[in-house]
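For reference, the structure I am asking about is given below.
Of the protein chains in this complex, all but one are displayed in their positions.
Chain lettering (A and B) follows the sequence in which the chains are written, and residue indices restart at 1 in each chain.
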Amino acid sequence: MSRPNRPGGPLAALASTALFVLAVAGCGSGGSSTSTIPLKAGESPIGQQLTGKHRGGTLTVYEHEDFEHFDPGEAYGGQDYTVLYAIERPLYSYPPNTANKLVPDVAATAPVISDGGKTLTVTIRPHIYFSPPVNREVNSGDVAYAIERGANPNVANPYFHSYFNDVVGAEKANGGLIAGIETPSRYTIVFHLTKPTAALLYGALSLPLSAPVPPEFAKPLDAHSPTTYGTEYLVATGPYMLKADSRGKFLGIGYQPGKSATLVRNPTWNPHTDYRPAYLDRIDINIGGEPTVIGQQVLKGQNVVQNDSPAQSIVKEAYERYPQQITFTSGSGDYYASLNNAHGPFTNIDLRKAVWAALDREAIAKVRGGPLVAQPMTHFLYPGVAGYEQAGGAAGPKVDYNEHPEGDMAVATKYMKLAGYSSGKYTGGKTLQVVGSTGEPAEGMAQIVNQTLQNLGFKTHLSLVDQSVMYDKYCTVPAQEIDVCPNGGWVRDFADPQTVLYVPFYGPAIEAQGNSNWSQVNDPAINAAMRKAELVVGEPARAEAWAKIDEMLVAQAVAAPEVYVNQANIEGSGVAGVNQLWNSGAWDYDFTSLK
Amino acid sequence: MTTGAADILIGSEGRTDLLDLGRAGGVVYARSPRQLFWRRLRGDRFALASLAFIALLLLVALAAPLIVKLAGVPGPYVQNLNATDAFGSPLGPSAAHPFGVDQLGRDVFARVIYGARVSLEVGILGTAIAAAIGTVVGLLAGFYRGWVDTLLSRTIDVVLSFPVLLLGLGLGAACGVRGCVKGAIGPGTPTIIAIVALVNWTYIARIVRGQVLSLREQEFVQAARSLGASNTRILFTEILPNLLAPLIVYSSLLIPQNILLEAALSYLGVGVRAPTASWGQMLADATPIFNTAWWYMAFPGFALLLTVLAFNLLGDGLQDALNPRTTTLT
Partner (left out) sequence: MTRYIVRRLLWGVALLFIVSALTFVLFDLLPSGDPAKLRAGRTATPQAIAHIRHELGLDQPIYTQFFDYMKGVVLHFDLGYSFYSHASVKGLIAERLPATVSLAAGAIVIWLLVGLSVGIVSAVRRRTLLDRTAMGTALVFISAPEYWLGLLALFLFASDIGKLAVFPGAGSYVAFSSEPVKWFTALILPWLVLAASFAAVYARLLRGSLIEVLGEDYIRTARAKGLTERRVVMRHGVRGAITPIVTVLGLDIGTLLGGALLIEVVFNIPGVGRLNYDAINHADFPIVQGTVLLAALFIVVANLLVDISYAFLDPRVRFK
């Protein structure tokens, strides 16, 4: 019944993220000692050995949630990425121990940026082959097609317009050739941009959209609406592939929706072209099941891991009794309650500040499982993202409504009065529509926010629906006029602060449907600052620029912050698990091995 | 429970002693069926005990705020994360929280007490609406027969062809946010009551129709008709009063099933909306942590079990009292 609440998509950052394995000796009694666990961003991971213990074997994976997409053009988000980065290779990617250092993947070297940041040239590695039935060598045309099909309505890549729009001709693209993408040779691909944003594009080339797709195989499939590439058929470039028949069909063979998925070795994968060791021979993924039961099976099992967040009671049990079998990755995104800046009571900035002040962020951290997995959020760049420290670090910008993470009704009352409600309680008569997600801990978080609103005098209508319905029907559709979406969240798309702030808070990016700017923030000063910061080059300067924008967002109280999250991962006693750091902090199957 | 309705209709025992008394020795007692009904009910210990329990439950539901206050526990909506441990896991029964707390640190005792409100509201109100619709439909079908009867019977067939739980689940989900029928039926409890009424009226309608079909041929109705009474008059003054006892009995048998239906829908996440306390929803919340927080699963579950059991016992008793030939339990 419950489902872990994954941050909803676009995710981003520079700077590194720390992963640490609990080094608790023996069976601690848990309790208050947990709050002292250090969580320093930028620390190198403890206990994460990248050299595997043993080659071969089958890893069994349990996950409560089903996958959404296996198409590299459609996939967007943690769950899908765990499989995507084992079966597909983008131009660049992040090895497990770094969240900020891209290494060439299908690309042979780092890109060449020229023309003042308006041209980016990538050389592609030879001897990379597509899996059967295609079997041929990957060339630059396959990368061009992979990106161009992202604009095809049948593929409808979710971040195409966020990160590829500056490519010449991309804005109006609909699946055909894009003028700004050239393939002068078999191993060279060139991107021409309308703005000097090549550095950002370089980061975006780590997303699955840049993973090569063979046009002769995928084009007929892409003619379907939606495409059947990635839902029925798929070819791989990575060390693994979804088990498939001789025509490349995996649906019903390597993937049973809602039940299971099977990854086997890709016979055409050449280890000499790849930095991934790929120790495992096979990965069996079981989908569904109660999180508590899954957790027990993993903790008491051997060659088994859980892929989504373990249940709260499991985190506790693992910490107390199986400390060697649980890891925490910090910098796995944040959660905040989006407040409708464009419609209803929260067009009033003082009411937004009142909610910020009143919300007990420590209670929300507790409901997510305590300090091991969540800390009160104080601003929008989260730990591990470049600019986090510049924007105030853990304490955040110094404004009175931010000072008491446990909630401060006195400050809240002050802002209620400033908003014109002399009693300190809302008396406007409007009933707020609050739409949250079912399943713990999302439900608990939504109810805490709901109670806070009621404490401020608001009448509310709380609806808890399936996460997908919350997204697709309500919170991403401005016309629904939802006042509060308490289960909003964000994880960086790649290592740049822009990917944490731009999409969820840039006014002109508000869409009628599929809107990621849930709060519908459209502040001219913030928009202008973002347009300037986008063009800033160099990591320290970018961190500085985006930290400034973070402070502006706090000053506008565009949303009510909840928590920064750490991803907890549990493994069986026989697994030497390795986590990735750059995105949601989930398992990296390319480096995980059996003991 | 899918078979309850059928069970209610059939099931019998030859406990004919009470009835036979009247005929024994050819003496005719001047007791109306209604007097007999009450007399028999008074003799049923289980039914009376259940009735007392239900009365108590009604009192608890009505006086929930007072009881919670007297018990000295926080109200059902008071969140207190300090009542959970360092990992946010709820703590069990203690002096401060006799039934323990839930994930948000809310007092389970207070929520169980308030949960009675939802169960009774849906069980009784939903059944009453179903009975009202069913009575009107059954009266019309049985009295006018012909095409009216055909139409209504066919409609009943259609409703009965829907899988009850799937229909409830679909309606509950569809009306979950903005309500149904352009908001006329609000989301949450009103939607659940509407679902209960929708799936139950057919059952009452069939019973009423059958009763009316036999009543309308009886002498007192024929007599009234020959005296020139209008159809309306016959329906309301001759037939309806005779339907009251069976209506009460069969409705009472529906109440426990409807309490279970509400709990099931809330358990499946499409019923009563959070943060309103409902036993089914508490069980749903307890599911992910039931192996560590037994109290959260146990207390709402037992509350539900006892309530449904009491209504079932009372229903059995009422049915026995109405028609001793269909004695079910004792």
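The criterion applied here is as follows: a contact is a pair of C-beta atoms (placed from the backbone, for glycine too) under 8 Å apart; a residue touches a chain by one contact, two chains touch by 3 or more.
Values in this document were obtained by computation on a predicted structure and should not be read as measured data.
Engineer: Looking beyond the chains shown, say which of B:Leu70, B:Val158 or B:Leu227 touches the absent one.
Structural biologist: Candidates B:Leu70, B:Val158 or B:Leu227; residue touching the omitted chain: B:Val158.
Engineer: Quick one: which of A:Glu403, A:Glu481 or A:Glu511 touches the chain that's been left out?
Structural biologist: A:Glu511
Engineer: Taking the full complex into account, find the residue in A:Thr58, A:Gln296 or A:Asn455 that is in contact with the omitted chain.
Structural biologist: Per the contact definition at the top, the residue touching the missing chain is A:Gln296.
Engineer: Tell me which residue among A:Gln79, A:Ser206 or A:Thr231 touches the hidden chain in the full complex.
Structural biologist: Once the missing chain is taken into account, the touching residue is A:Thr231.
Engineer: Which parts of chain A face the unshown chain closely enough to count as touching?
Structural biologist: Per the touch rule, chain A residues meeting the hidden chain are 1, 8-10, 66, 68-69, 74, 76, 153-154, 156, 158-159, 161-162, 174, 225-226, 228, 231-232, 251-252, 256-259, 288-290, 292-294, 296-297, 300, 438, 465-466, 468-469, 471-473, 476-477, 511-514, 516.
Engineer: Just the residue numbers, please: which parts of chain B touch the chain that's not shown?
Structural biologist: Interface residues of chain B facing the absent chain: 1-4, 6-7, 10-14, 157-158, 160-163, 165-167, 169-171, 173-177, 180, 256, 260, 263-264, 267-270, 280, 283, 286-287, 290-291, 294, 297, 301, 304-305, 308-309, 312-313, 316, 325-330.
Simple rule for what comes next: only the chains that are shown with their structure count from here on.
Engineer: Can you list the residues on chain A that touch chain B in the complex?
Structural biologist: The touching residues are 1-2, 30-35, 290-292, 296, 311-313, 315-316, 319, 360, 362-363, 366-372, 433, 435, 438, 440-441, 443-444, 446-448, 450-451, 461-465, 473-474.
Engineer: Using the touch definition from the top, list the residues of chain B that touch chain A in their complex.
Structural biologist: 77, 79, 81, 84-89, 103-104, 173, 176-177, 187, 269, 273-275, 284-285, 287-293
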